[in-house]
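We show some of the complex, not the whole, and keep each chain where it was.
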Amino acid sequence: MKIGIVTGIPGVGKTTVLSKVKEILEEKKINNRIVNYGDYMLMTAMKLGYVNNRDEMRKLPVEKQKQLQIEAAKGIANEAKEGGDGLLFIDTHAVIRTPSGYLPGLPKYVIEEINPRVIFLLEADPKVILDRQRRDTSRSRTDYSDEKIIFETINFARYAAMASAVLVGATVKIIINVEGDPSVAANEIINSML
Amino acid sequence: MKIGIVTGIPGVGKTTVLSKVKEILEEKKINNRIVNYGDYMLMTAMKLGYVNNRDEMRKLPVEKQKQLQIEAAKGIANEAKEGGDGLLFIDTHAVIRTPSGYLPGLPKYVIEEINPRVIFLLEADPKVILDRQRRDTSRSRTDYSDEKIIFETINFARYAAMASAVLVGATVKIIINVEGDPSVAANEIINSML
């Protein structure tokens, strides 16, 4: 399977777009898999006996987290290799805004294992992202709380994605998630992989 | 020979500036070579029997293209090594805008072989680039068709060039190609290498 990495900051509508991607690929009878990188890391951590639940993940020492990132990347790359034809999309971040700064979501030791064809940057107008965050009260997203910060995060995601792409020769594709119709972005993502 | 990589998006006037660079260096009796990376890859591919002409290049599988990129980079680095004193300039791109996104022109496996002194970003006002593209009807350049896209491409070229430079410790130098006199840019390029 060809691998595409779909990144986007919280509130950009990544989950919705990727559901649409799956729907379209199923309709077209194209073999596909959507993998959430964070979930895959958790699953790997539980398998290895490092944690019993998601809350314990944050408490792991830095070196153990790094090891998990690598194991998860290897696992996904392996699924793609053994999955035959088709498309595998990884749902993750180009950067994560933390109290210690912008953390790259695709550092060297991860991107080199995954070796994707395309790194997608799902973007939207900061105003639109802010609105979506406000409506979605189920998740706490206080780290991305004003337009200037969202704009800065989108920019750092671009720098980080390009730096990761340079390591493996992948392309970086900006996809705008227009308000109201996730199928526009979904189709663009699919077409960029074919 | 010291190696400088000269990058710039289509329409910025790269070919003209590099002809001027050659002219000035010849006048000054400085040993020099200008290598077009794409042409060099094609020549390498033909030598290895992969293709018979330029059109067949695009149809090569991704892995074969990558191998050719590396072989070409090694070949050019070798020419510089055996070329004695002087300056060797490589004519290429920092990023290429493709339907699948921004493709880095100097990925890790290329930049590490070339190990250049300077990566030049030849830039111009997006309006000027657009005008030049319109006048030059001999080439199809539909991928860079409005000012916003040209501006975005110039920015991604900066991110990509800096990411490549970090891998080898090269400098990244912005050169503005002013309208009407390519010798200004040419002289700046030469002076940055001495």
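Per-chain residue numbering starts at 1, and chain names A and B are given in the order in which the chains are listed.
What we mean here is this: contacts are C-beta pairs under 8 Å (C-beta built on N, C-alpha and C of every residue); 3 or more make two chains touch, one makes a residue touch a chain.
Just so we're clear, the structure is a prediction, and the values are computed from it rather than from any experiment.
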Total copies in the complex, given 2 are shown here: how many?
3
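Criterion: only the chains that are shown with their structure count from here on.
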Intercentroid distance (Cα basis), chain B paired with chain A, Å
31
Show me the residue ranges of chain A that touch chain B in the complex, using the header's touch definition.
117-120, 158-159, 162-163, 165-174, 191-193
Okay, in this complex, where on chain B does chain A touch?
62, 66, 69, 95, 98-104, 106-109, 111, 152, 155-156, 159-160, 163-164, 166-167
